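Worksheet: one structure, shown below.
For this depiction, one protein chain was excluded, whereas all remaining protein chains were kept in their positions.
Per-chain residue numbering starts at 1, and chain names A and B are given in the order in which the chains are listed.
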Amino acid sequence: MIELINPLLLAVILINFFTLGSARLGACIRMVALQGGLLALLPLAAHGLSGHALFLGASALILKGIFIPFLLLRAIREVRIRREVEPIIGFVPTLILGALTTAGAFIFADFLPLIAEHREGFYVPTALATMFTGFLLLITRRKAITQILGYLLLENGIFIFGVLLSAAMPLMVEAGVLLDLLVGVFVMGIVLNHINREFSTLNTERLSALKE
Amino acid sequence: MLGSLALSLTIHLTLLLLFAPLLQGVITKTKALFAGRIGAPLLQPYYDLIRLMRKGFVFSRTTTWVFQAGPVVGLAVPLLASLLIPFGALTAPISFEGDLILFVYLFGLARFFTATAALDTGSSFEGMGAVREVTFSCLAEPTVLFTLLVLARLCGGLSLNALFGSHLLDAWHSEAGASLGLILVCLFVVLLVENSRIPFDDPNTHLELTMIHEVMVLDHSGPAFGMILYGASLKMMVMGAMVVRLAMPWQTGWWLSDALLFLAGLIAMAVFIGVIESIMARLRLPRVPQMLIGTSLVSIFALVLVLR
Partner (left out) sequence: MIWFVVGILLTALSGVPGLFYQRHGEGGERIACLLTLTGTGCALFAVVTTLISGNNMNLDLTWSIPGAALSLHLDPLAAVFLLPLFLVVATGSVYGLRYWSQREHPGNGRKLRLFYGLISSAMILLLTASNSVLFLVGWEIMALAGFFLITTEDHKEEVSRAGYIYLIATHTGTLALFGLFILLDRASGSLMFPASHTLSATGSTLIFLLGLLGFGMKAGLMPMHTWLPGAHAAAPSHASALLSGVMIKTGIYGLVRLTSFFTEIPVWWGWTILLLGAISGIMGVALALAQHDIKRLLAYHSVENIGIIAMGLGLALLGRSYHMPLLVALGLAGCLLHVINHGLFKSLLFLSAGSVIHAVGSREIDHFGGLLKRQPWTGVMFLGGAVAICALPPFNGFISEWLIYLAAFQPLKQPASTLGMAVLAAPALALIGGLALACFVKVFGITFLGEPRCEAAARTHEAPQLMLLPMAALLAACVWIGLLPTTVMPLLRNAVADWSLSSTTTLPANTFAPLGWVSLAGWLLLALLIIIGLWLHHRSRNAPHDVTTWGCGYRFPAPRMQYTASSFGDFLVQLFNFGLRSERHGGKVSGLFPPDTRFSSHTPDAILDRMLFPLFRGSAWCCRYLRSKIQNGTIAFYLLYFVLTIITLLTLFIL
């Protein structure tokens, strides 16, 4: 199982690149769902079959791999928005930024005071890179849905960190994070609904009209 | 020494010259099966070539000798390049330190003359094709270099024989396996771009406006067009050899079984290309550079992983 970890994490990074570079909203959501699904395998691959790992994996799969993507896909169907991502800065610059932050994550991880067993694999750099990608997505995209995707990626990054520490981390913390995310998505859903009703678009830029 | 060189030269050229057009046939057959048709026979590309070789020429009055130089270089370059690249476990007949650069730049020569031959007709469609061809390959070129750097890092030599040597099998199982996976994807993307396959280019579209490579050769006729088609299939086999060797680094030790293994790999690759062409649509033109830059970023990432 252990040798599965690095390919898994690598796939996670490739999905990061894909979400940064892809113009199609549906494809982005599916890829993030796939990332959630892959991450669900991670606790099992890292710690073997145990109740703890199973619970972590199953909750990640259900929430991040199935439930939230389902909600999002439903949302873009319901509100009938254009299914294209509208970036504030172009795809190529975001991709390059993504690559730079990923490379930065790898370099930074080498400098972190980690214990030897964490130093080996791609855990820490991947977690950092995924979080950075989430931030990038949050910063550079206009639509509320892509912002939710950004939050999801951010959470995925935290989850990878969590797997690293899951022996030490109580279940409740992990559950709390997942719950937070869920609440976040719901709040965002409500906001989304309101923006849509108010302005008949989903661009968060319109929110800046409220600054007065 | 001389005998073994002659032997490997013969095997290489026989494999190349005989089997190259077959890949095209396999791709079309796969696409036909996917679409629920019977499709053209597997050997159709051979029939096409023979028919073209029997035809006569027609030249536009605008053209000069450069127009004929395009097909000539387009055929000579893959022939020479094939001598530098190992076919599966069969080592390349010509091999020296740094032949990888020669390999890359030979295809640059072919591109130069194909594009100038296209401009020689004075047609704006062909000019358009030439622009796209040079633009896309100039974005694909750094990717090739990055993949070569990764491979060179793993073996320590600088010849294609060493790069695609027997150490690849162990490398797949080591730490570097992840990088190899990444560069395999990158090389495959480059293969699709350079050989004008979907999703980057559609050789079978009916609109000149949407084509890249096919539109450059609109005005060629008869044997010259046959040479272009044959050259294109040789190029596909030569570049496919890199992908196949990377994906299937096994060797048996006996040249015949090695050759068969290599051919099986090539056919599998052709089937895979056919599947991709059946399930994907062509990318919008402005998306192609983005895709290529994304690929180079992935290859940079692969290089960072092995240099770490």
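Keep in mind that, in the parts below, a contact is a pair of C-beta atoms (placed from the backbone, for glycine too) under 8 Å apart; a residue touches a chain by one contact, two chains touch by 3 or more.
For clarity, every value in this text was computed on a predicted model and none was experimentally measured.
Looking at the complete complex, one finds that the omitted chain is in touch with B. Checked against the full complex, the candidates B:132, B:197 or B:213 give a single residue touching the omitted chain, namely B:132.
Although one chain is not drawn, the whole complex shows that of B:17, B:218 or B:268 it is B:218 that touches it. Only one residue in the set B:144, B:259 or B:302 touches the chain that does not appear here, and it is B:144. Of the residues in chain B, those that touch the hidden partner chain are 56-64, 66, 68-69, 71-73, 75-77, 79-80, 84, 94, 96-99, 101-102, 104-106, 108-109, 111-112, 115-116, 118-125, 127-128, 130-132, 134-135, 137-139, 141-142, 144-146, 148-149, 152-153, 156, 158, 208, 218-219, 222-224, 227, 289, 296, 303, 306-308.
Note that in this section only the chains that are shown with their structure count from here on.
Across the interface of their complex, chain B is touched by residues 6-7, 10, 13-14, 17, 21, 23, 91-92, 95-96, 98-99, 102-103, 106, 110, 122 of chain A.
Chain contact summary for the complex, chain B toward chain A: residues 175, 177-178, 181-182, 287, 289-291, 293-294, 297-298, 300-301, 304-305, 308.
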